[in-house]
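One protein chain is absent from this view; the other protein chains keep their places.
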């Protein structure tokens, strides 16, 4: 995954841009993707697809021709979707258009003005501080022209048309953790899913430009929305922080219960938190009114209270391959695959038995004198196998991991004591 | 409002009495009222309308003719609905019939015995302490005779037959805050409602004698009960305490959610509290079994823990015009009008949009870098506009004021992004 990151990260992946397309086509060589196209001006619910933006050249010079910053050196030197501008400006006017990072003096910040437009440059704090001339020459040669917004979709067809959505955004020029990491993890997950036997759910992996990409896709696939049973946004997965799982707007949904109880069993240092409390991204479009797909988000955002949240290098030129590691990307890929595995497994557990099970007779007895905790858990799980509770419901009720419940349910299934059902099958006698 | 109070307060407004009628007829000159009449003995559910009571003369004298207290000086000197009595009584017998205030030595207490009758006088503690003679002469010339209980009703017809009830009690002789203040505020609110355009709900303002007045009205208007969607009792609104809003028996009703979240936005120093925890009055009849109209109560009762709760001068001769102010009456009138305005506005917010709104395109973007709190609130509100939640539901869920939600909803309505519905109109895609 890190190789692909090295190959793509420095591309100028603005939301509609030649480099975005280049990156997407490169990914399409990795897995077979459908590329959905939405032309500039296309109406997407309340939105419109913006123009393609290109920055041909941009720099800041002293009047005697000393070049102070150059877009050729770093794509963040120009505000994404900056208006074109050429001219001699006073120091004061320049400073009003020259952005710096709020707390990383050495970094070039990432600034974008997709809709509320202006011209603008970005620089480090020391460079800004060194500007003492009365006037400077600014050259920003950008063009806005009709283009095509592109969304890559990779589908792993399951037995059911019910779909689980995996989404990551490919935009953000010259940056890595946000969110090229989510993209490469998502692709690797897709590859792994393809290699296994046919899943029950259909999985749709979407690689898109942030926000407008999701809105465009959803508005042009309204027929699919009722089939979307849940989703997971993949976000910032390479930096050095524990996994954070952000719940969906419908915190009580089966997807929420399943993934939250499953993460507990996967990663001791991870944490879960409510909707909108970790990091906001395209899961918002899926959770929104008129869509209401319960989409969670997995990231490596620093825990609440950290002063550098979401992570220190966020939205800056310091978000480079140096801050991500192949090891962490692989760990995240494994967490995602395990979460999806539990989602596949999350069914209603229907008892074939009545009363308590004759544990000794089935060889599943746990002696309470030797292992009181295990004994207690075994019985707490068995007594909830009633066709009205899923594995995730049982885990949530008892407050243990999905995996711990699954272990017992598997054993019961093996002993032909329960069966699993995709729909509730109550066995209540009245 | 204070003028009307000065005019009416010292009347002997016992529940069925000539002075009660006088006061009610005077109010009927202010706004056009229907006067409902219920004769003595009329059966009102489990109750019966009592007799009209008149005290013609009453006093306490020493045997040598020195008058110690006289009903002519203050209507509270005689227990309301006291039996007639004339005779020489021992000091001991007198004291058993001479009531004083439990913690205001200088005040004459308000004592009433409508149903469990006896003769009785009321005096200040010093007067009682000065009684050292062996015997005294008591004269109480009261009569009980068939009368007519009267309830004044002022109706502001709305578009809908669904009614919101505003109730205050006009009884209590020689007192002001309890509850002549509620009466004058209620009338002024009625006048203001009449002056505005036709409301959606019908408003019924009831001016009545406490308890039996509400029971009589409700029992004789059972057909109206199913149309009563909520109500507000107006109580003790002139004294120097913050506004207290007491919830209804159905604390989760739309009226409760609406008024409680609205008061937050109206009066910083106000407080809300559960049913029966602030002050008990006629809202009990409306909330009771077989009626179950969610009626809240607005008062200026002192906060919990105050030793003089509900207010220092309660049920005493110190409850005079001196303890109320025109300014506070007007503030309360404004609070009531604002609460009713939010009630009118409280509809289901139905999204015309799907996904998140293109805020920049609609000019409603709040930059999270500049105003993170405002940004967050905007999105928390928008994502709940789904045809299943009212403005009050959204305010209650997020824990902010009705007004703060309304501001955003109005903006969305103006931008044609939502519409308001009196009934749920879910837009959930499945």
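Residue numbering begins at 1 within each chain, and the chains themselves are lettered A and B in the order written.
Just so it is clear, a contact is a pair of C-beta atoms (placed from the backbone, for glycine too) under 8 Å apart; a residue touches a chain by one contact, two chains touch by 3 or more.
Note that the structure is a prediction, hence the values are computed from the model and not measured.
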**Request:** Give the residue, chosen from A:10, A:200, A:271 or A:362, that touches the chain omitted from the document.
**Result:** A:362
**Item:** Of B:202, B:287 or B:342, the residue in touch with the unshown chain
**Value:** B:287
**Complete:** Across the whole complex, the chain not displayed is touched by chain B residues 45-48, 114-116, 211, 214-215, 218-219, 222, 225-226, 249, 276, 284-285, 287-292
**Contacts of chain A with the absent chain, listed as residue ranges** = 351, 353-358, 360-362, 365, 376, 379-380, 382-387, 417, 427-430
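One rule holds in what follows: only the chains that are shown with their structure count from here on.
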**Asked** How much rotation, in degrees rounded to the nearest 5, is required to superimpose chain A onto chain B on the basis of Cα coordinates?
**Response** 120
**Message:** Nearest whole angstrom, what separates the Cα centre of chain A from the Cα centre of chain B?
**Reply:** 55
